[in-house]
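Our next item is chain A:
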Amino acid sequence: MSGTHDRLVYMANQIARNFAVQGETAAIAATARHIHDFWDPRMRDAIMAGEDAGLSDIAAGAIARLRGTLRSG
Partner candidate 1 sequence: MTAVRISDDALALACGADALAAAFEAAGCTVERASSWGMHWLEPLVEIDGMGFGPATPEDVDAILSGKSAKAIGPIATHPFIAGQQRLTFARAGRTRALSLEDYERTGGWAGLERARRIGPEHVLDEVARSGLRGRGGAGFPAGVKWRTVAKAPGARKFIVCNADEGDSGTFADRMLMEGDPLQLIEGMAIAAHAVGAAQGYIYIRSEYPHAIRKLRDALKLCADIIAPFNIDVRVGAGAYVCGEETSLLNSLEGKRGEVRGKPPLPALQGLFGCPTVVNNVLTLAAVPHILAEGGAQDYEARGAGRSKGTMPIQLAGNIRHGGLYETPFGVTLNQLIFEIGGGTASGRPVKAVQVGGPLGAYLHPGQFDIPFDYEAYAAADALIGHGGITVFDDTADMAAMARFAMEFCAVESCGKCTPCRIGSVRGQEIIDRILSGGRQADAVELLPQMHNARLAERSQAEEVQLLEELCAVMKDASLCALGGFTPYPVMSALRHWPADFGLSAR
Partner candidate 2 sequence: MAYEPQADFGTPEVRADTQVTLTIDGRRVTVPEGTSVMRAAAECGGAIPSLCATDSLAAFGSCRLCLVEVDGMRGTTASCTTPVAQDMIVRTQTPRLEKLRRGVMELYISDHPLDCLTCSANNDCELQDTAAEVGLRDVRYGYAGAHHLGQQPDLSNPYFLFAPDKCIVCSRCVRACDEVQGTLALSVEARGFASKISAGQRADDFLSSDCVSCGACVQACPTSALMEKSVKAHGKPERAVITTCAYCGVGCTFRAEMRGEQLVRMVPWKDGKANRGHSCVKGRFAWGYAHHQDRITTPMIRESIDQPWREVSWDEALAFTAGRISAVKAQHGARALGGITSSRCTNEETFLVQKLVRAGFGSNNVDTCARVCHSPTGYGLKTTFGTSAGTQDFDSVMDADVIVVIGANPTDAHPVFASRMKRRLRQGAQLIVIDPRRIDLVRSPHVKAAHHLPLQPGTNVAVMTAMAHVIVTEGLADEDFVRARCDWDEYQDWARFVSASQHSPKFLEAVTKVPAAELRAAARLYATGGNAAIYYGLGVTEHSQGSSTVMAIANLAMATGNIGRAGVGVNPLRGQNNVQGACDMGSFPHELSGYRHISDAATRRMFEQDWGVALDPEPGLRIPNMLDAAIDGSFRALYIQGEDILQSDPNTRHVAAGLAAMDCVIVHDLFLNETANFAHVFLPGSTFLEKNGTFTNAERRIQPVRKVMETANGLEDWQVTQALANALGLGWAYTHPAQILDEIARLTPTFAGVSWDRLEREASLQWPVNDQFPDGAPVMHVDGFVRGKGHFVVTDYMPTDEKTGPRYPLLLTTGRILSQYNVGAQTRRTANTAWHPEDVLEIHPLDAENRGLKEGDWARLASRTGETSLRVSVTDRVAPGVVYTTFHHPETQANVVTTDYSDWATNCPEYKVTAVQVTPSNGPSDWQEDYAGLTARSRRIAAEPGE
């Protein structure tokens, strides 16, 4: 699973990087929203279940936010 996890981390960081220009708060929200809207649940579950190591601050913030909304829901 590690190869896939690395790839998911790469994808999350790439999304975060492209939203970064909006400022951290907005970028975290946008990244979380994007992953929520476009990722298959097993990918979301995998990144939420995995280590945050390697995630950028924005990506980590977005994953943290997803953990809050998706797990509670």
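The candidates came about this way: all candidates are chains of the complex that A comes from, given by their letters.
Operating definition for what follows: a contact is a pair of C-beta atoms (placed from the backbone, for glycine too) under 8 Å apart; a residue touches a chain by one contact, two chains touch by 3 or more; residues count from 1.
Just so it is clear, the structure is predicted and the values come from calculations on it, not from any experiment.
**Student:** For chain A, which of 1 or 2 is the touching one in this complex?
**Tutor:** 2
**Student:** Sort out for me which residues of chain A touch candidate 2 in the complex.
**Tutor:** 1, 3-4, 7, 11, 14-15, 17-18, 20-22, 34, 37-43
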